[in-house]
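Shown here: the complex without one of its protein chains, the others still in place.
Labels A and B are assigned to the chains in the order they are written; within every chain, residues are numbered from 1.
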Amino acid sequence: MNSEYKKGITPMHLVISGVTAGVCIVLALFAIILVPVPGLPSASGFWIPAGFYFVFTLWFGIWGALGGHIATFIAMGYFSGYTLHIWLDGGLGDFIAPLVTLIIFRALKADPELKTKKDWITWIVSVPISSLVCGLWVHSVNLAFGIITPPFWWIGVVTYFLGDSAAIFIVGTPLLKTLSKYVKASPVYVEGIFS
Amino acid sequence: MALKTFLTYVPKDSKINKIHPVVKVSLLLSINIIAWLIEDPIILFLLFLIIIFNYKIFRIPLYGLKKFLLSTIIILQAIIVSYIFGSKIPGKNIYLILPWGTYVSEMTIIYIIAMSFRFTSMLLGSTLMLGTMRDRDIIYGVTCLHLPYSLAFIINLSFRNMGIFIEDYSRVRDAMILRGGKFSKGSFLEKIKNYIYLAIPLAILAIRRIIEISYAVEAKGFGINKKRSYYHDYSINLKNLILTIFILSLIPLTFICKIYFKIFIFPGVISMLIK
Partner (left out) sequence: MFNNQYDIEIENLWWKYATSKDWILKNISIKIRKGEFLGIVGPSGAGKTTLCLCMSGLIPLRSKGLMNGKVLIKGMDTKSISLQKIISKVGIVFQDPDTQLVTMSVEDEIAFPLENMGFSKKEIKERVEEALKIVGLEEYREKYPYELSGGQKQRLAIASILALKPEILILDEPTSDLDPIGKKEVFSILSKLRKEYNATLIVVEHNTEELAKYANRIAFLYNGEIIKLDAPNRFFKDIEFLKEKGVYPPQVSEFFYYSKIGNNENNFPVTIEEAINIIKKEINIENLKNRINQIHNKLYTKKNRELEEEIINVKNLVYEYPDGTIALKGISFKVHKGEYIAIVGPNGSGKTTLAKILVALLKPTNGEVKIFGEDTRNINVSDLATKIGYVYQNPDHQLFSPTVYEECAYGLRNLGFNEKEIKERIEETLEIMGLNGLENVEPFMLSKGQRQRLALAATLVLKPEVIIVDEPTTGQDMKQSEAIMELLNKLNKDGKTIIVITHNMRIVAEHIKRTIVLMNGKIILDGNTREVFSNIELLEEASIYPPQITLFAKELINKDLTILNTYELLEILKLNKIR
């Protein structure tokens, strides 16, 4: 008989979030120290963890995104304090952004293995869209908290758009190409968004 | 004797250790939201002073905050630059008019000061609460709030895996260095290439760990019962419950004062002083 393994959300999904968060926290701390951006607190000019949690989201669905969210909040908070602003700003921003890419991939039935032209186009187009959404979110939060003024909002959005996209493409593309096949063959791959 | 907490060391006999995690979390939320709502620079300054005073009362060493110094400077710099070059706050005296139409008045400077106090209050207030908890207290706090245990579990696991990941990272990086890989010297492209190579085994190790941990927790019945029991006592007594409700009620109270009674808005008390 085919094994009646449990469908739906299982402890494995929670483990995915915990382990990916642990990985991304370290990467985030490292990125903040390595490439700080003058003028933007707890930010990094090359947000390495984005490359990871975008890929984790494509492999593990919302659970990868949750890992990225927790990681960003904990890492940014380590330098800037665990404030509501930091949670709404980087924390939630880095939860929403990879979900945008995930939704696009699942809607267009694109393969994270990046085998066909369609897969590549989906990847190349969805990443900048997600980075833009992240930039819009983060700097709207900064505006709402009074850190920046409207003229600087645009500067922040463009910085995020470029910085995040670069990190995701540079780090994420080789991870997807090299490991997606392996992950898809393993029990941890999440085909949908939740399970 | 000091207790090692998430961010610093706290004297074991400090009264802050007696505060229930739920009360701490509610204080954290209240301080952040109230600081966000308030725009009056004098009130924000008073809030800042109250928080600093509490550091003294609870004997939390201020040197534990030095890791936030750089970030605080960066935030303040961002505020200053943003408002100097990108705001139009009307005031009696205009000191600088910029070509693109924005200007600097005495109110701009007061607003910068207000925002600075806002952020330092949020930072210091959050650190006073969250930073004086041990990581296991954070987990207990989440559970006390009767949030789904899965959240506490995920946070738990992320703390555990940080250390394991750092070890993995060191080993892989050392292995690459032993074979001539360059991380500090060499061209930018070379360094990026090495970091990408590093990413692959780290991702694989993480994936294998996910599978192993999943089997291990399932073998311990995790996720089997919808309702789980608790070994520790996470109940809140009446005193703490009343305190929590009181602290959280300050949020809507502040909101009402600001919106309906126009208290806490900018420039607030300052305008009376200036008049």
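Keep in mind that, in the parts below, contacts are C-beta pairs under 8 Å (C-beta built on N, C-alpha and C of every residue); 3 or more make two chains touch, one makes a residue touch a chain.
These figures come from a predicted structure and were not determined experimentally.
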{"item": "Contacting the left-out chain in the complete assembly, out of B:I177, B:I192, B:I242 or B:I259", "value": "B:I177"}
{"item": "Contacts of chain A with the absent chain, listed as residue ranges", "value": "1-6, 10, 178-179, 182, 185-187"}
{"item": "Sites on chain B contacted by the missing partner chain, in the whole complex", "value": "135-136, 139, 153, 156-157, 159-160, 163-164, 168, 171-172, 174-182, 197-198, 200-201, 204-205, 208-209, 212-225, 227-233"}
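In this text, only the chains that are shown with their structure count from here on.
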{"item": "Rounded Å distance between chain A and chain B, as computed from the means of their C-alpha atoms", "value": "20"}
{"item": "Chain B partner contacts - residues on chain A that touch it in the complex", "value": "10-12, 14-23, 25-26, 36, 38-42, 48, 51-52, 55, 66-67, 70-71, 74, 77-85, 145-152, 170-171, 174-175, 178-179, 182-183, 186-188"}
{"item": "Footprint of chain A on chain B - complex, ascending", "value": "7, 28-29, 32-33, 36, 39, 67-68, 70-71, 74-75, 77-79, 81-83, 85-87, 100, 102, 115, 118-119, 122-124, 126-127, 130-131, 150, 153-162, 164-166, 169, 192, 195-196, 199-200, 202-204, 206-207, 209-211, 213-214, 217-218, 222-223"}
